[in-house]
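Read through the structure below, which is laid out as structure tokens, and then see the notes.
With one protein chain removed, the remaining protein chains of the complex are shown where they sit.
Chain IDs A and B follow the sequence of writing; residue 1 opens each chain.
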Amino acid sequence: MKRNTSMGGRIRNWVAAAIVALSAAAPGVAASQTLLNVSYDPTRELYEAINAAFVADWKAKTGQTIRVNQAHGGSGAQARAVIDGLNADVVTLALAYDIDAIAARGLIPADWQKRLPNNSAPYTSTIVFLVKKGNPKGIKDWNDLVKAGVQVITPNPKTSGGARWNYLAAWAYASKQPGATEATTKTFVQSLFKNVPVLDTGARGSTVTFAQRGIGDVLLAWENEAFLAINEFGRDKFEIVVPSMSILAEPPIAIIDRNVDRKRTRAVAEGYLNFLYTPAAQAIIAANHYRPRFPEHAKPADVAQFPKVELVTIDGQFGGWAKAQSTHFADGGVFDQIYTPGGVR
Amino acid sequence: MLALRRPSVLPGFGPTLGFALLYLSLIVLIPLAALFFRSADLGFDGFLRVVSTPRALAAFRLTFGAALFAALVNAFFGLLLAWVLTRYRFPGRRIIDGLVDLPFALPTAVAGIALATLYAPNGWLGSLLDKVGIKVAYTPAGVFVALVFISLPFVVRTIQPVLQDLEPELEEASASLGANRWQTWRFVVFPVLLPALLTGFALAFARALGEYGSVIFIAGNLPGRSEIVPLLIFIQLEQYQYAAAAAIATVMLLASFVLLLLINLLQRWASKRHGE
Partner (left out) sequence: MTKTSSVMGPPPPALTTTTEPPAVRRALILGAVAFVALFLVMPLAVVLAEAFRRGVGAYFDAITEPYTLAAVGLTLTAAAIAVPLNVIFGLTAAWAIAKFEFAGKSLLITLIDLPFSVSPVIAGLIYVLMFGAQGWVGPWLIEHDFRIIFALPGIVLATVFVTFPFVARELIPLMQDQGTDEEEAATLLGASGWQTFFRVTLPNVKWALLYGVLLCNARAMGEFGAVAVVSGHIRGVTNTMPLHIEILYNEYKFAASFAVASLLALLALVTLVAKILLEWRYGDELAGVHRMPRGGKA
């Protein structure tokens, strides 16, 4: 089975060939090995740049011409696709919980997060606010979001990885207020979600709702998404507000062992993930508005864009993803209680 | 089944029915059976618990309510459109007739994005409606608008052929017996159209129940308020709860099946009654 070109591979090659024939300009006609990186929504621009750099780097090092295909979608949906058999060599998702789900199905070992440096997260990000230019509602911090008359846009934490970070950051803020109890924290988050008029399924959907449709006063977004939105929609339209504290979001990466062993792509897949920690990649990461793990390799101007902000961690504040997930986002969890019909008008 | 068929001189019953059943089984029945068996993982109690959470019930209410309302609106305007298109001649008639099929061909996601663009507070229609205080996009009304769009062709296309076949003698007779135009329409034409209208209504309703792509772009997707059942299924999948997703899907599937079976029985009944 391993000796032959696989049947599925052949079919896919036919399709690829047919498609290439249709589009003479399609890249990678002579690709000898193809990697599939299954990623979440906001990383499109990042990996477009990373892939080009890695392909050149790999060619220089080994002489092999390779090609990296990308698949983007909601982090949970992407993890599920891999679980259901999507032939990913590597996954680069929004949160560790989704890769844990892949590990739970035995595709990768349970201790996957220890296999690469920095919790297997070569870049980090955080959650910031995007507001209309001039900040007409005077939004400065999390407690401004629960005021009457402020509309908050965030995706649905059930379907969006970024939204889970949003939710947890709000929770962490509320729980650190003087005299905070479990009950006050819950009330805070509940009042915040009372101000949410639209729950999109993904981070990009929320950005479109806020920036393109003009709904809401503030968008809770990945820092990198907020920078990107400003670049796309114009500096004269939106500005970023950094709250007094936020959460350290670590989007992790992993090799899918079962797939790379079958496809015999382990070497290049490992090379790909290790490349993300190199100075060249760290510079690209900062240029795409993700916080690099090694800022000394990035352009100082890019590093300067990231404001200093107090960041809590998922492990420190919530006891890890598994616990956070079952407490807050599982069926019947805190998020569901917030949205019990009749509870929110 | 062979034993139950009426004899005929025509050949090919065995092979054609056999092929049709095989294909139907492979593409539709066996995969749907997979759905049933997966939802059975939950056990009966678990199944009931999943489909009767307040959130699921709210989603069922919204989906069935919006689909029903959309089908009613389409029944009215579909009847009007079919009438106008078959009975009157006016410039642009064929273009309108052709446009009726548009919702079949336009990808549902595109329809959703276009409708959201149109009805958002800064859109062409949304800005007008906003001035009079009506919000459509990102409310349950948005669900309704999307469902009207995607289920529009069904009523029109069901009534049109019946209207075309309607013999003018009936209406002439009614008129010559002294009925005014409204009476003729109400007591002669409408009863003939009724079975087709019901069929079109039920088809539109069934189609609207399952719609996903267009709705999520224009509904606010707030749990308990503007979250439709197909989205709930999708959310269950996101949480790796295959069995729960399959359970909710099974309820939807049974509802659709019963509805369609009723349509077909109605159809049989109508054509028999008509034939007598």
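Definition applied: a contact is a pair of C-beta atoms (placed from the backbone, for glycine too) under 8 Å apart; a residue touches a chain by one contact, two chains touch by 3 or more.
Bear in mind the structure is a predicted one, so any value in this text is a computation, not a measurement.
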Cross-chain touch to the chain not pictured, restricted to A:Gln212, A:Thr313, A:Thr327 or A:Thr340, is A:Gln212
Out of B:Leu62, B:Ala75, B:Val162 or B:Ala219, which is the one that touches the chain we can't see?
-> B:Val162
Since one chain isn't shown, list which residues of chain A touch it in the complete complex.
-> 1, 6-9, 11-12, 15-16, 18-19, 22-23, 25-27, 36, 41, 44-45, 69-73, 81, 83-87, 105, 202, 204-205, 207-208, 212, 229, 232-233, 262
In chain B, positions touching the absent partner = 1-2, 4-6, 8-13, 15-17, 19-21, 23-24, 27-32, 34-35, 38, 77, 80-81, 83-90, 92, 94-111, 113-115, 117-118, 124-125, 145, 148-149, 152-154, 157-162, 164-168, 171-172, 175-176, 181, 184, 193, 195-196, 199-200, 203, 206-207, 209-213, 229-230, 233-234, 237, 242, 245-246, 249, 252-253, 256-257, 259-261, 263-265, 267-268, 270-271, 274-275
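What we mean here is this: only the chains that are shown with their structure count from here on.
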Determine the centre-to-centre distance between chain A and chain B, using the mean Cα coordinates as centres, and give it in whole Å.
-> 37
In their shared complex, at which residues does chain B touch chain A?
-> 53-55, 57-58, 116-117, 120-123, 137-138, 216, 220-225, 231, 234-235, 237-241, 244
Sites on chain A touched by chain B in the complex | 74, 76-77, 80, 83, 101, 156, 158-159, 196-201, 209, 213-215, 329-332, 336, 339-344
